[in-house]
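Here is chain A:
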Amino acid sequence: MSIPAKLNDVLHEMPGIKVRMMNERRVRVDLSPDTLPALLEILKGRLGYCHLSAISCVDWVQTDQFELVYHVWSHMLKTMVSAHIFISRQPGQFISVYDIHAPAGFFERDIHEMFGVHFEGAPNLNKFILTSWGGPPPMLKSFNTREYVEKTFDWVQYSPDWLKDIEAKGGGID
Partner candidate 1 sequence: MMSYVADFIFMPLIAFVTGLGLVLMARRVRAKIERRVGPPVLQPIYDIVKLYAKKTQISHGIMHDLSIMMLLGGFITAEIFLPVPGFDGLAGEGDLITLIYIMMVPMLGLALGVGSCANPNGSIGISRALTAMLAYDIPFIIAVTGACMAYGTTNLIEIVQIQQAGGPASWGAATMPLLAFGGLLAVHGMMGKEPFEIYIAPAEIATGPMVEMSGKYMGALFIMQCFQLYTIGVIYTTLFLGGGENWPFFLAKVFAVVFISVAVTNVYGRFKTDTMIRWMWKWPTGIALAGLALVMAN
Partner candidate 2 sequence: MSDKLPVIEDQPEICRSVDAGERSVWTRVMNRFADHCRARSLFVLHYCTGCGAIELPPTITSRFDMERVGVSPMVTPRQADILLITGYLSIKTLKRVILSYEQMQSPKYVIGFGSCTINGGMYWNSYATVKRLDQYIPADLFIAGCMPRPEAVQQVLLKLMEDIDAGKANGWQDYYNNYDRYLGNQQALFGESWHTPTDVIAEAKHYGYLADGTMGRHTDLLLKRADYALDRVPEDYPERGKNERRLP
């Protein structure tokens, strides 16, 4: 459980970085949003972190922040670096890393669609999945899917005989 030396050197070049070893092949890195592109660039250029596994977005309502997690993997070091940044929920903007990692194109489009985060310089932020969706970005914590469903859809009302029997005895599924 120790960070590879090369990686350690590189990571500590970045200002204000917090490094944590999650398990033997995953390093969690916390840093400020404006240093993230530089980190990804350096990791890719020096240590072969060329595979962007995913960009995850978490909506933190309490702190009014979006957490963006960039998971990058090096085929050389066989280690994953998860870079966590926090951006403000209002207006929810960040810059695209498409120029560094092409897969970011899809993930940023997805996050834009599901959370409403705008990525500056992303090649395509058109709707992909929710093209017929008129509501707010559904993955926001403020959007209550259950409420929406109750409002929009009807249910089949059925009461089979066995249920009636139980209900007559005072039981039931309620």
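As a selection rule, all candidates are chains of the complex that A comes from, given by their letters.
Assume contacts are C-beta pairs under 8 Å (C-beta built on N, C-alpha and C of every residue); 3 or more make two chains touch, one makes a residue touch a chain; residues count from 1.
Everything numeric in this text was worked out from a predicted model, so none of it was measured.
Of the candidates listed (1 or 2), only one touches chain A in this complex, namely 2.
For chain A in complex with candidate 2, the touching residues are 130-135, 138, 143, 145-146, 148-150, 152-157, 173-174.
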